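Would you mind keeping the following structure in view while I ask a few things?
With one protein chain withheld, the remaining protein chains of the complex are depicted in position.
Presenting chain A:
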Amino acid sequence: MIALLIAKRLGLGLVTLFIISLIVFFSVQLLPGDVAQAILGRTAPPEAVAALRTRLGLDLPAHVRYLQWAGGLFQGDFGDSLANRRPVLDLLSERIGNTFFLAAVSACIAVPLGLILGLASAIYRSRPFDHATSLAALLAISVPEFLTAYILVAIFAVELGWLPAVSMVQPSQGILDRFILISLPAATLALGVIAYILRMTRAAIGNVLSSPYIEMAKLKGVSPYRLVVRHALPNALSPIINVVLMNLAYLVVGVVVVEVIFVYPGLGQLLVDSVSKRDIPVVQACGVLFATAYILLNLLADVLSILANPRLRRPRGGV
């Protein structure tokens, strides 16, 4: 029963991925301008441009090029970068570790903090603590990321001089140095994520708190702490799981702005560089990679939500 549900979700994920690959491939085709022209520059002779177009396969019909490209993806071949002729896979693998490192550090700070603060504001709802966290969360969400980043830089790098303003990590650096280097971008990302998780946790629990079984628990003399953690939380898990995993997905794919600001050598910066250079194979590869991360994390959210619900885990009649 559950296996079937999960298989269905997995199948849907594959279909989504296929559609996304179509969108990624063909939307890049819609970009104005010509790749060969862009590579060779405006002054290049038409014959040279035409020769390059043939060599890159740009003169083939679009569907043929899509099949070649998608076929390559299945074999782990993302093509070569147009800008420097290196395999796209090499470029990605240099960067992907950095992106996941930053995402993981941010997540380790943000997820537990967001959940704990959300639970606390549900327990102390309508009390000063709740009002203060609500206001802080609203601020954290409303201030755009780049502004948060610059405020943090202004305080901790410029004014206090405690932390570096840019995060140019090198492969040779030790783990401790890396932690220090990424502390500001990680803090920037974590602030937003904490705020979202906090608000969602509080709202999800708030919805459950008006249920008759919560009134029943009160009439059994259950303490306010146990009321929230033991009675409300298990029933609010599904939306909370979803918001946590959506935010994890955001940490992987939504880091573009933060990486650029802190000059952090991750996938986001690679994407921005490649767009400006019209390095289409790299842009496409990043698009598919980000989409895959998103789909996998959403899939995980669905599966966990199913497992958290006894009515789905143990359907009636199956006992």
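Quick notes on this one:
Keep in mind that, in the parts below, a residue touches a chain if its C-beta (ideal position, glycine included) is under 8 Å from a C-beta of that chain, and two chains touch if they have at least 3 such contacts; residues count from 1.
Quick note on the criterion: contacts and distances are computed from a predicted model.
The UniProt record for the undisplayed chain lists the protein name "Peptide/nickel transport system ATP-binding protein", from the options "Peptide/nickel transport system ATP-binding protein", "Cytochrome c oxidase subunit 1", "LPXTG-site transpeptidase (Sortase) family protein" or "EfeO-type cupredoxin-like domain-containing protein". Screening A:R95, A:R202, A:H231 or A:R278 against the full complex identifies A:H231 as the residue touching the chain left out.
Annotation for chain A: contacts to the undisplayed chain at residues 210-213, 215-223, 226, 230-231, 234-235, 237, 308-311, 314, 316-317, 319.
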